[in-house]
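Left out: one protein chain. Kept in place: all the others.
Up next, chain A:
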């Protein structure tokens, strides 16, 4: 099945089509932020606050209102999409890569190598994730890419656990034994026969992970070891203004809705992809 075919199939379901559009819009906004954004995200407007110094609700000049320092929220959200997407995709991608490598190796090779890798995973799991992230971020100088790396270091553990047990289950299935009797090499068994069966799990983690990573980034930013202000990210916009939720709801509502919408879209697309890629599920016959 060609890639074009696959996309056409995905667009057949309304919810999936909607999700794809959401993802495309966010990606486009992030890529073209400097053209789309109405203002400089870091500019503090004199008329961006009321006389009492409170942020402005959405109005015709500031479409989504302003934040506590009188900056345009819409512009900050558009620029924040860059941060959130980079963290969501890069951090999550690295986590899945490491987790899959460790899980597959441990599950397929077993023996002392497998034991060693899984005990290491257990060790990492035993650390409070947040504490680990703070420690790592404190040692390394915070920047966008370091934050992504730190989040990956924390998140690969769960992926490794799940992939490990799935690998064991699949490796014990008979068609893997058949491959050995045919004379297939270990690499061939791994890449041609095992990985395709792990794809659904990886897909689900990849999409689910994006939402947790975006939130973890927000937490780190809030604690001062994440993305450094004034660079906006959806997470730090929420955390900066959460105490004002009752008086300036828009500061939490809009970025919150965006995070939920984006994670939901990734989840739905991930689910649909998994179904489309499995020949034994319906819709293929």
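In this section, a residue touches a chain if its C-beta (ideal position, glycine included) is under 8 Å from a C-beta of that chain, and two chains touch if they have at least 3 such contacts; residues count from 1.
Everything below uses one rule, namely that contacts and distances are computed from a predicted model.
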Refer to UniProt and select, among "ABC-type dipeptide transporter", "TonB-dependent receptor", "Xanthine dehydrogenase YagT iron-sulfur-binding subunit" or "Dibenzothiophene desulfurase", the name of the complex member that is left out. "ABC-type dipeptide transporter"
The one residue from A:52, A:141 or A:174 touching the chain left out of view is A:174
Touch with the omitted chain, as defined above, among A:8, A:43, A:119 or A:188: A:188
So that we can see where the missing chain sits, which residues of chain A does it touch? 173-175, 177-185, 188, 193, 196-197, 278-280, 284-285
